[in-house]
Each structure stands twice: as C-alpha cells, then as structure tokens.
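The full complex has more chains than appear here; those shown keep their coordinates.
To keep things simple, chains are lettered A and B as they appear, and every chain counts its residues starting from 1.
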Amino acid sequence: MGYDLVTFGEAMIRLSPPNFRRLEQTPVLEVNVGGSELNVAVTAQRLGLRTAYVTRLTRNALGRMIANKAREHGVDTSHIVWTDGDRVGVYFVEFGASPRPNAVIYDRRDSAMARIRPGEVDWEAVFSGTRVFHTSGITPALSEGAAKATEEAVRVAKGMGLKVSIDLNYRARLWSRERAREVMTPLVEAADILLTTEEDTERVFGIVAESYEEVARKLAERFELEAVAVTIRETPSVWRNAWTAIA
Amino acid sequence: MGYDLVTFGEAMIRLSPPNFRRLEQTPVLEVNVGGSELNVAVTAQRLGLRTAYVTRLTRNALGRMIANKAREHGVDTSHIVWTDGDRVGVYFVEFGASPRPNAVIYDRRDSAMARIRPGEVDWEAVFSGTRVFHTSGITPALSEGAAKATEEAVRVAKGMGLKVSIDLNYRARLWSRERAREVMTPLVEAADILLTTEEDTERVFGIVAESYEEVARKLAERFELEAVAVTIRETPSVWRNAWTAIA
C-alpha cells in the first residue's frame, strides 16, 4: 500500500541528568531517543498517517533501542540499514535552570548514519506507493557519503513522483555555510516543501528580506517551491526548550 | 506474506514494588506489560519470526501501552480490536524474599479482552498466509464470550490449514475443572501442539501416568496431537520466579 510519509536522517541516544542536575555531577542519566526526522515520523504516525523511518544503525543494544522506539509508536523500521561496525551517536543534554542555559555535548562523529553511502538503501522499494519524502539539512551535513546518499534519495523520490519536503536546519558545528550552500541548493531545487528560519535562509542562501513573508516568497520563487514554512523562533525561556524528544 | 505465528490472548498492566518492597507500603510501582500469549509473540519475533498479536484493548493510555510494547519488539498489532468501553486489566505482583513467597493480586474482571465476542476479529484476514496459531487455556477461561471467540479462532485456523498450538495453563481462579474440561476438550482435539504440565493434565483431563513421558504419550493418543510438551516444574526458589514478563 505504501506510506504516507518516509523520513530519512540520524537518531541518537540522548542522555540527560534528571531534575536540572549538572552533568558534571550527576549519578544517573535519563535515556531518550532524539532526532528530528524520527520525531517527524512519530508525530505523523500518531496523527494517523502511515510512516516509515530510514536510517543506518549499528546492530547492538543502542541501535535496537532507536529502532524499538520508532516501532513502539508504529513507525515502520523494515528499511533501516543495519551494520556490525561503526557506532550509535550519543548526546548529553544538561537542562538549564534560569539563569543557567541548556548545555549540549554532541558525540556523533563516525556514527553508522554518518558512514552511510549511496546504494545502501533500496529507495525504489521504500518509495513504492509513498506520497511524501522528508529529510533535513542535518542529514547531508553528517559526511560526504551522507550527502551523496541524501541526493540519491531525493533524486529517486522525484523520479517516482513523491513530494519532497526539506527542513533546512543549518548546523554550524557540522559544516560551513559555503559547503551547506553547495549541497543544499540542488536539494532544495528538487524539493516541493521547505521548512526554514529567517536566520538559516540568510546563512545558507544569503537571502534577506524585510519580513518573513517576503523571505518565504523569495524562496518560493527561487527554488520553485509549492510551500515554504518559516518558523519564527521567539527567544524562548530555558523551560520552553526543555521538551522531550519523543513523548 | 502472512505471519509465521499469530497469538491470541489477554495482556495486562503489571504493577510491582521495586527492590522486594511490600506492596502495602510501597511509594512507587514498576510498570510492565504481562501476558503469556504476548510473551510468546515477542520471543518468537526476537528469534526472527514474523508474528502478530491479537487481543481486545480499551482505547486509552493503558491499552496503548500494551500495543506499543508489542510494537516495540516488532510484533504486528494491526489486528488488535479496540473499544472505547471496558477496561484494561491490571495485576499487582509483590516479589517475595525468602521465606516470604511472591504474592499476586489480579484485577482483570470485565476487561476489554474478557468482553470479546465472536465476529470481532477478521480471522480470515489475520490468518491469510500464516503458519501457526497459538493461544492458551487462559483465553477461553476469561468469559463465555472469550471462550466462543477462541473456538471461532481455532475453527478458522484449522479450516485455513494452520497448525494450532495450545498451552493448557489451567487457572483455578478463573474457572472450575469441569468447565475447563468442557471447553478445552474440543480445542485440544483441534490442536496440533499441546503445552501442559502433569498437574494441569490431571486437573483438566483426569489423565495420570507413571512418568511425564507417559502423560505426553497418552495426550498425543487421545487428542491426536503432533507434539506434546510437558513442562517439569521443579520447586523453584522465590528468586527463580522473579523474572520480568517481557525483557
């Protein structure tokens, strides 16, 4: 029957001290699974759509924890690529308590998903009957191989008539603005739907405008997009960031 | 493609005090999902088979917890019957510490699964391409409706050429020996595989013999079974019973 939505990206084990404790001193860590593409699939599934999540995972307890979490929420995991090598990325989140901000330590280098290469996912099989494909700018930022695998996925999706949705999500820790522009330009050109912010639009594409509506209009024109969503990020309090990845 | 195994029965929320605390005094309870047919499906799935679990659940957080747990382990839950009424059964387990034995409070009456009626599950759809159907003597013991629904499931399974596996599992709290004999006799006659103990065999069918091998032989003859497994229950220490339902 195919899926309403297929998402593609990395999920990591999130470790965070309970009760606003300091990471440096905590005797225990709470374990969650985090990753924006996985979150999108879970949310869509809970809203009633049929979804699949595609990623690459190491075949150990941490990798299984990620796949199990997707399955727990009904997301199809049968297209996940499993490897005996590499590692599962982890990140440590210390939730702040005003005036102390949140602090995050990412430890994702050389993860199984960063080591993905084109040809590892059978996209024709995944996309058969699927309506929408979604990924984010984090996925191609993981490595050169991941960038090529993302390009492959988008190309096959377009070829098979799927709508392509991309969340620009620029991460300065992962790549430079120049490299992001180079990689993201053809991807967004192929996309039908773009999610972004005014800041990321400027940083990656150098597009600025008077208002976010104008930013959206310019993006739609330049990349021939069907829909552009510009997220307005108000300065959030520490508390408002303290949401749980999958809940 | 169909399933290797479909199981059918009740799962409940298991609530147990941590660290061998007394239930009467505990400030917290650990939450697990328990049910022998669900356990069989999960175990088979983890061993690599394709399985589905069929039950009837109330559409609330407790019902979803049970379905999510099955899905987490990869068991298909798409044939579960959902209702807005009834309730999800719970049971409280106080793990003993020698010489104090385990203690269990069952609170399962009028559960959604006990209220199941024939015709609610589309067994033809469930069994299409399936190899084995498994249930236990607990399922028909839940109520008259559940007994009829079990008979229906076994009848359709046989008609579609599935192997039928039954775990006798006599529960004196749920029904009398006479009623168990009346209901279980045609079910076991239809079955290909029987799991039982010497004690249950005597209590339900009045069959006794010199050895468990002889018990198995007599059962195989009388019910024309392909395989009979007689579990030898050694007197277990309290500790040996303290396993987790799904782990």
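As a convention for this text, a contact is a pair of C-beta atoms (placed from the backbone, for glycine too) under 8 Å apart; a residue touches a chain by one contact, two chains touch by 3 or more.
This one's a predicted model, so the numbers in the text were calculated from it and none came from an experiment.
Counting all copies of the one sequence in the full complex of this file gives 6, of which 2 are shown in place.
Going forward, only the chains that are shown with their structure count from here on.
Per-chain CA centroids place chain A at a distance of 40 Å from chain B.
If you check the complex, the residues on chain A that touch chain B are 68-69, 71-74, 77.
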